[in-house]
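All protein chains of the complex are present and in place, except for one that has been dropped.
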Amino acid sequence: MNRPTAAPAPRGEGRPLGEILRIAGSVTLYCALGGAILGATYVATNRYQEVARAASEHRSIAQLLRLGPDASVVEIRQYLDPARDQVVYRAAPRGAETGTELTFALSGQLLGRARAGLRGGEAEEGLKPLGRIFVAMQGDSTAGFVIEGETRGYKNVVRFFVALDAAFDILGVRVIEHEEDPGLGAEIATPWFQGQYFGRTAEGASTLDVTKDPMPEDWRAALLELQRLPPAQWRSRYGGLLERESVQPVYAVTGATISSRALTMGVRSTVNRFRYRWSLVSPLLGEKP
Amino acid sequence: MARRMRARAAAGALAAAVAALWAGGAAAAAAPVIENARMLAPHHVLVQLGQPVADLSPGNFRVTEALAPDVAMEVTEVTVRPDGKLWLTLAQTVSPQNHYRLEIHRPRAVREVKPAAWALLLSVVLSASLINNFVFTRYLGLCVFFGVSKRQDTSIGMGITFTVVMVASAMLSWAIYTYVLSPLDLRFLQVLVFIGIVAFLVQLVDTVLKKLNRLLHQKFGIYLMLITTNCIILAVPLLNASANAGPWEALALAVGSGAGFAIALFLMSCAREKAELARVPKSFEGLPIAFALTGLFALAFMGFAGLNPFR
Partner (left out) sequence: MSTAAVPRPPAPGAGRLLLNGIFAENPVFRLALSLCPAVAVTTTVMNGLILGVAVLVVQVLSSVSVALVRRSIHPRVRIPVYTIIIAVWVSCIDMVLAAFFPALYAQVGLYVKLIVAFAIIISRLELFASKQPLVPTFFDGLGMGLGFLFALVVIGAFRELLGGGAIAGHALLPHKPLLFFILPAGGFFSIALLMAFFNLVERRLSGGAARRPGGGGGAHG
C-alpha cells in the first residue's frame, strides 16, 4: 500500500485569494474545534486523575506501613527556594486545607513559622519540590514514615517510596514509576528485589551498596515469601537469614546493574536526607501552634 | 619629523596609561578564593585555591549536593598537596557526573562543581545516537526505516534530510512548548502542536527547496513526505517536553537522534544490499529477512549499553 502523498502547498500566483482564505478558514475551524474537544476532555479527566493518584498513593503507604483503619497520615511537602536559598516545609494532615509552614535557611537555622494554605501555586512562587514525607500515626504513636524519592535510572527517572519505622529501620521500598526495560531493569520493581531493603537498620541504609554477586538461593526463596507472610511471622521463620543478609550489599539484577545501583543509591540518599531534615522539623511540628 | 615623534610619544603615553589602569584594576579586583574544584570518585574533592585559606579544619568547608543543598556532606579530612592544591576527604561517595556545591566559610567562597557543559551535551548525543539508538533500542521510526533502507543512496539521502528537519522541528517545538504551552498550562495540546509543527516545517522545506534548488529538491523531495509519519520526529519533542529539557539538551537530543537514525539506515542498507543477492527461504523474502537483520544489528548495538567515556 503506498502512502498517500501530502497535499501540495498552494502556489502563490494565479490563485484566487478567496479560495486561499476559505481553505485557511476551514483549517482554523477544525483546529479550534479540536482544541475545544481537547480542552473539555482535559478538564473532565484532570480532576479525576488527581483523585486517582492520591488514592493509589495512600494505598501504597497503607500497605508499606501495614496501617490499620484508624491511622492518620500527615503529609509534609518539601520545597527548595533557590532564589532565597531557603528550604520550605508545608505540613498538613491528609485532606486538610491548611497546615503549618516552616522556613529554614540552608544552614539549618529556623527562619519562620506560619499557618499556611496548601492549595498549589508552588511553581509561581519559584519553589522546586524536593519530595514528600508522609508521617503515619496509629493512635498516639508514630507508626512509621514513607518518603518519596527520585533517581535517574537506565532509561529515565525512577520514582519510589521508602518506608521506615519509628526507629528509622527500613520497612520496605516500592517503585512507583519507572521506564526500565521489562525483564531487565524493570525487575527492580518486583517484590523480591525490593524485599532486599527490608529490615536494614538506619546505619545500614546509610551505607548501602550493590554487588554483582548472585543472590544465594535460600535468601531468594525467603524473599519470595515476604509478600505472603505477615512480617512478624516472616521474621520468626527467616530471622537468621535476615541477620546474615541485611549486612550484605544489595544483589543486583543480572544484566541490570545500572538500574539496581540507581535504586539503591536513591534509597540511600533519600534515607540520609530524611534523617537530617526530620531532625530539624520534628520538634517544631509536635507543638500545637 | 618632530610632529611625528611627538605623536608617537603621545600614543606611547596613552598605551602606558591604559596598561597601568588595567593592571591596577586587575590587582584591585580580588582573585576568586576557589579557582577550580573537581570531584574525584569515590570520596574526594580536589580544590585549587586562588587566595590562601588560613583555616584548614574540616568545619570550615561545606559540600552539598545540588539536589539537596540543605544537607551537608561530612568532610572528614583536609590535606594540602605538594602542589598547593587542597585534598578534601568526604564520608559519603561522590561522582564526577553529579552537581555539587562547595563552600568555604572563612574567607567566604561558593563554587558550583559540575561536569563541563560540553561533556554533558556530548554524552546526550552519544546516548541518543548509539547507546539508546532510536531504531535499534527504542524501536521507533521503523515505519520509514524498512522502506528506505533498501539501497545505500536512498539511505544517505533520507538520513541527511531527516536530521535537518529533525533539528529544526525539535528546536521549534521546544520553543513553543517552553514559552507558550507550559506557562499557559496548555500541555495537553502538545501532541496536536508538535505534529502541526512537523507538517508545517515539511511543507516549508519542500516549497523552499523547490524554489531554491530544483536538483536538490528532485533528490531529497520524496524523503520529505515520508518524514511526517516517522515516529521519531514526534518522539523527540515529546521526550524533551516530558524531561523539561533546556535548549542545549533539546538540540543535543535532536542531533543525536538524527545521527543515530542515519547510522542505522546506512548500516541496514549495506546489509540489505548483500541480502538481495543471497538465497533466502521463500517465506522470508522481503520484510521478514529485513526484520531478522535488524534484530542482529539490535543485538550488536546492545554492546554500547553502559558506555560512559566521561567516568
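The chains carry the letters A and B, assigned in the order they are written, with residues numbered from 1 in each.
Going forward, a contact is a pair of C-beta atoms (placed from the backbone, for glycine too) under 8 Å apart; a residue touches a chain by one contact, two chains touch by 3 or more.
Note that the structure is predicted; figures quoted are calculated from it, not measured.
Here the chain not displayed is in touch, across the complete complex, with A, B. When the missing chain is restored to the complex, the residue among B:179, B:248 or B:284 that touches it is B:284.
Residue-level contact of chain A with the missing chain is found at 1-4, 6-8, 10, 22-23, 26-27, 30-31, 34, 37-38, 41-42, 45-46, 48-49, 52-53, 56, 177, 181-184, 255.
Taking the complete complex into account, residues 136-144, 146-148, 150, 188-189, 191-192, 195-196, 199, 226, 228-231, 233-235, 238-239, 281-292, 294-296, 298-299, 302 of chain B touch the chain not shown.
Heads up, the rule we're going with is that only the chains that are shown with their structure count from here on.
Chain centres here are Cα averages; for chain A and chain B they lie 27 Å apart. Taken in their complex, chain B has these residues touching chain A: 64-65, 67-71, 92, 132, 188-189, 192, 199, 202-203, 206-207, 225-226, 228-229, 243, 306.
Residue ranges of chain A in contact with chain B, taken from their complex: 3, 5-6, 9, 31, 34-35, 38-39, 41-42, 80, 85, 87, 104, 106, 108, 130, 155-156, 257-258, 269, 272-273, 276-277.
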